[in-house]
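The other protein chains are all here in position, but one chain of the complex has been omitted.
Order of writing sets the chain letters: A and B. Residues in each chain are counted from 1.
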Amino acid sequence: MENPRTEQEFLEHVQAGGVVEADDWMPDEYRSRLVKFVEMHANSELMGVLPERDWILRAPTLQRKLALTAKIQDEAGHAQLLYRIVEDLGKPREQSLADLISGRAKFHNVFHYPTVSWGDVGVIAWLVDAAAIISQKALLKTSYAPYARIMKKICWEESFHILHGRDVVLALVTGTAEQREMVQEALTRWWPPLMQFHGTRIPVEEDPTYLWRIKSQANEDARQQFLDGYVPQIWELGLELPDPKLRRRDDGVWEYSEPDWEELRRVVTGHGPATDERIAFRKLNLEETEWVRRVVLAEAA
Amino acid sequence: MPVWEVFRRERPGQPFEHAGSFPAPDATFAEVYARDLYARRNESQALWIVPRDAVVEIEDFPEETDRSYRRVDGYSLKVRLREARERAGSLPG
Partner (left out) sequence: MSEQARSRADLLLPIADDELIVGWRNSEWTGIAPFLEEDVAFSSIAQNEIGHARVLYELVAEELGTDPDALAFDRAPAESRCAPLVQLQLVPDWGRTIARHYLYETADAVRLEALKASGDAAVAGLAAKIDREEGYHRMHAEMWVDRLAESDEGRERLEAAVDELWPYAVAMLEPELRPALAERIGRDLPSDKLLRVLERGVALPELEELYDEMTMVRRLAPAGRW
């Protein structure tokens, strides 16, 4: 349908696979849900930098140092692309950043946890990015066309992150006993947040972002895809997962212990183990560099 | 801060395609940033950057009277072709 002008027409348009551009008419609810969704994605990329950047200094070889720096650079770049989308929808970047540090805006659960060892670096780059890329591939079909277009660039760049992460893990599992223990411990610790990453098993009919086709995949589908793709790869390395119920049924569906949804809710509403420290870091960083933006903007105005 | 639109050509012979946008204080900053945002992996053979204000957008194309004479769908040869073939006796059967 060309140019939907009512909420009903718009809904039919997106549900039939129609796309929406930045200056098309859109219902207020679509716009506000879209802003919230993309902003959360942008915030996640920006906050995702923090758990990992400490390890650039500590990287054990030159190649790892470069790869990790490049990965984090990509994440800053992705945040840039995503905040741009939000800005073109009417919310300036400074406002998004202010909401992030005041706790009004959210970011994904995995970025609220501390990193403890080099094992974490491998597990995050491999499995957290793998979980993310599954959602991101589904977003290639989002109804909002500018978002779909940048997802192409994001997916392309993230593919090297997973290879780098898996390479780090492989080096550890084929290394000394201490290295093997390090990566196993990291995996055991990261598994619960990974299981929570794709969200609750909310059916699509009850998921507003799905109704508007902002999201085009059910949470449980994403999680099943993740398990199907990556559990065999984890097990084949001789690594263990801390879930005795985890198994693949004959019909292809993966069974697992119920994730702690209460933990997810607590973490995502700003009560994760590293949340306060990271938000404080961001806040301080923004304050310390405020003069630069002021000086640059003043002349550019 | 002015916003700059980026167009990139992936390989020689290909057209430039719109790739995204970013804010930058001036043309020098814009050139530096475009290089890193859109070509740090040598994924672009060439880039054009243009201030958003310089882009003229045209989206309104009124077609109220029939202009199908300019298009392929304005020509259906089926009926006349059949008649001509019959006359020339070239119709099978």
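To be clear about the criterion, a contact is a pair of C-beta atoms (placed from the backbone, for glycine too) under 8 Å apart; a residue touches a chain by one contact, two chains touch by 3 or more.
Every value quoted in this text rests on a predicted model; they were computed, and no experiment measured them.
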item	value
Which displayed chains the hidden chain touches across the whole complex	A, B
Of A:30, A:83 or A:197, the one touching the omitted chain in the full complex	A:83
Hidden-chain contact residue, picked from the options A:35, A:72, A:86 or A:105	A:72
Touching the absent chain when the full complex is considered, from A:98, A:171 or A:274	A:171
Touch residues of subunit B, complete complex, unshown partner	22-25, 28-29, 32-33, 35-37, 40
Hidden partner chain, residues of subunit A it touches	46, 49-50, 53, 55-62, 64-66, 69-70, 72-73, 75-77, 79-80, 83, 117-118, 168, 171, 174-176, 178-179, 182, 284-285, 288-289, 291-296, 298-299
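Throughout what follows, only the chains that are shown with their structure count from here on.
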item	value
Computed distance of Cα centres, subunit B from subunit A, in Å	33
Subunit B contact footprint on subunit A (complex, rising order)	73, 77, 80-81, 84, 88, 149-150, 153, 157, 296-297, 299-300
Subunit B to subunit A touching residues, read off their complex	1-2, 19-22, 25-26, 36-37, 40-41
